[in-house]
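First the structure, which I've put down as structure tokens, then a few questions once you've had a look.
The complex appears here minus one protein chain, its other protein chains still in place.
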């Protein structure tokens, strides 16, 4: 058995979603997100965020969400600030720039942008007399968990939020893996905290139980006018919006979203134990569902016959950093197979 | 019972798709359209098109597909030609122009662009010494069925194709409702015909049995290099590409796509009979699944309490054109309810 | 001698501009339009417009001006409305669409958009329940004189302005040839009238005395924030802004701009007399500096050996419409040479 640990989207949807798709399949519902399940999902998300006035919209995927949200919030002369490791900067094929806006990357540490780095940059920018020829910071982008699986502490996010508010720049949080962040044992942030500290963020469905779908939540900034129109202009408005609405309605019933996230991080903790038991050195051990392992290249050939992983980067001439990810769908037998595989290789 | 005839996307997915989603849900599959179901679907579509060399890619919705395909095929100085009623020109919120390209609209008749109109335009364009300051025609867009539910005959599409090939301009066919066109009793075009006459086209899934998804088929032009990369740049690459691949794999098993289309047009023929029996005047009677009815405004209030319809346009001070659509999902009881509603209103 | 009547930009700059370029050449001046001549030019234009609060910016050419102004005023979901013959729609190579916005073209008559046509369109648009999938009208574009050399009357422009204000849509006037319009014997509009009726317009320098340069005047709408920044982003901010400022400062000293315009239309009147005397049929006789003549094709070969003209369009199998243009720089000897050429051809 080949164990698939290469990512957290190698699965279908959770059983509850499939069940509800079956139950509601024959209903006649209006299109473009105006159906009752979308409405119900929005109400449940508002409640989970502790924010009655939040505006919520559903999009299909993460890159699409980032591009639509960022370009709808930026004004002509503005760009978006992020850590150099930000997903929008590295792995979205230039989707943000395609909307005509620059990404202003700042140095980060383990995927995180610090309030100090941001503050220093903003201070320097506003002191610079040639700033009229520079791209203005119009939005700050962070991810939670980050692309490295790390987490901002409540204090760190609050500090970032303070800097943003001082400069009146909205703070946008990419929550593609939000469930795995919030349910981490090390997390000291709740969903209502995020709703308060950020101005807009999204709750990732694709990687946490859904076939597809991300829920964008506007709390500190107003929904950009004609937002669904702009989604359409971007090719991001599904005719059968019910597909997204129903999935999120399900995920936010009975805390399912959180339970799925919890399962993912629980399985990650078990995976970490197995990896440690077999002496595999961590390049980066994280409190969420992604773990980064330093592998000798000669081990990778036998390992890849047993386990699918993601290449992360070359560490040196003879070593490679790989990523192993669990998810809401990871099963006991998969971890057992990993243990066996490692035993065989003698990892 | 309120009868929903306002569109052909007020339903879920066909039973076969739901069944296969359930069956395959726990499989571990690679992302971004590299899964085995996507591969299988492509092979089946190639076979149905009678074109072994076709390249096929899956996107989530129609506007997205139009924007990605058109902008990936146009060169910097080019625009896309279509009838003034073309969906891309009227109802896609400016999605094509958002990619930086102009739509060159020509007069059409009942939604169709004639070879003569196109040829005259192209001849004038190439005779015009100021054409270097004009947008060059780089692609011709038609829809089948058109936005008015009408169909190109084989002769008409062949004539358009001839003009395009004379001028070396690719012909792109928007098949958002392709199933209802191909299965119309008046259609004299097959899928292999379309694959031969057009250079690129898409097979609409959203409106013919799927939750979402359109299959783009490149036959006469090469797949633009790095096409999936460009999809990503456009925010149009789903992480769980299996969702699209599996749906099309199902739709192209046992001619399901065609059977669904056939059901839709069969129900439309029955609906036309009911409408005629009740003396409702057709604004435009079509051979496909959309019918356009001229209603006196005083009838619309009682009618709307029984039937949901789409507003199409004002006809005069006292009359409105409405659209009624059937689909693969339209049921007998719905048509019966329509008959009853019309009896009550005395339409 | 070959007589050049093909356009109104086949000349250099007026003597006064050259003289002042020489006089000021060695001055050290700050860049990017912050020099004293740009300031002085703005003050003089404000005065000529009778509008103390107008904001004014200088750009280098017409297409650039149209693209920068239009895209800086439109919101994400909006497009610009114009007559089907509008320069932005026909002869600007897709420059507006390149900024991501659609041009919504309406039928015009002799280059003009009527208030009635605009009003009907806007009424229909706002009645259409599917307008959220359509491009919203966010700006109305007219040209004065139009691309056909025709003029809006004061009543016509006021009516357009009323419709725009009723719908709260800014009215933008392209004045690439404004001087030839305002100084036409048939004009009943003044520069202050235009400043009042329009919300933003530009005063064309390139075709009326300058080497290059257009002055954009914002009267009814505020200058978009960070406008010069957006000009830079568009590649439209000249380092030596003095080149534009000084030219407009000269053009708006001692009514030079108006005198240049007057000369151009005076020469056009004389040209019209010559053409009429030789029996050349007008396709369109205009009150400005461009005249449209219907020529038999067999006459064009000898004619083209004596006179350079612009091809406009084919009239029928044997006839062609050509354009002859005078300008501020047209000389007596040129019109005499035209008279001789026509005598020889027997036009």
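Should a chain be cited, it is by its letter among A, B and C, assigned in written order, with residues numbered from 1 in that chain.
We adopt the following convention: a contact is a pair of C-beta atoms (placed from the backbone, for glycine too) under 8 Å apart; a residue touches a chain by one contact, two chains touch by 3 or more.
Please read these numbers as outputs of a predicted model, since none were measured by experiment.
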Chains still shown that are in contact with the chain withheld from the display: A, B, C
Omitted-chain contact residue, chosen from C:38, C:64 or C:150: C:64
Given B:44, B:177 or B:232, the one touching the chain that is not displayed: B:232
Omitted-chain contact residue, chosen from A:43, A:90 or A:315: A:90
Absent-chain contact - pick from B:9, B:37, B:136 or B:309: B:136
Hidden partner chain, residues of chain C it touches: 4, 6-7, 9-13, 15, 18, 21-22, 24-31, 60-68, 92-95, 98, 206-207, 211-212, 229-230, 232-240, 242-243, 308, 329
Missing-chain contacts mapped onto chain B: 71-72, 75-77, 100, 132-133, 136, 224-226, 228-230, 232-233
Footprint left on chain A by the chain that the document does not show: 77, 79, 90-94, 97-103, 105, 124, 127-130, 132-135, 310-311, 313-314
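As a working rule, only the chains that are shown with their structure count from here on.
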Rounded Å distance between chain A and chain B, as computed from the means of their C-alpha atoms: 34
Between chain C and chain A, distance of the C-alpha-averaged centres to the nearest whole Å: 51
Per-residue overlap in chain B, given as positions that touch at least 2 other chains: 92-94, 98
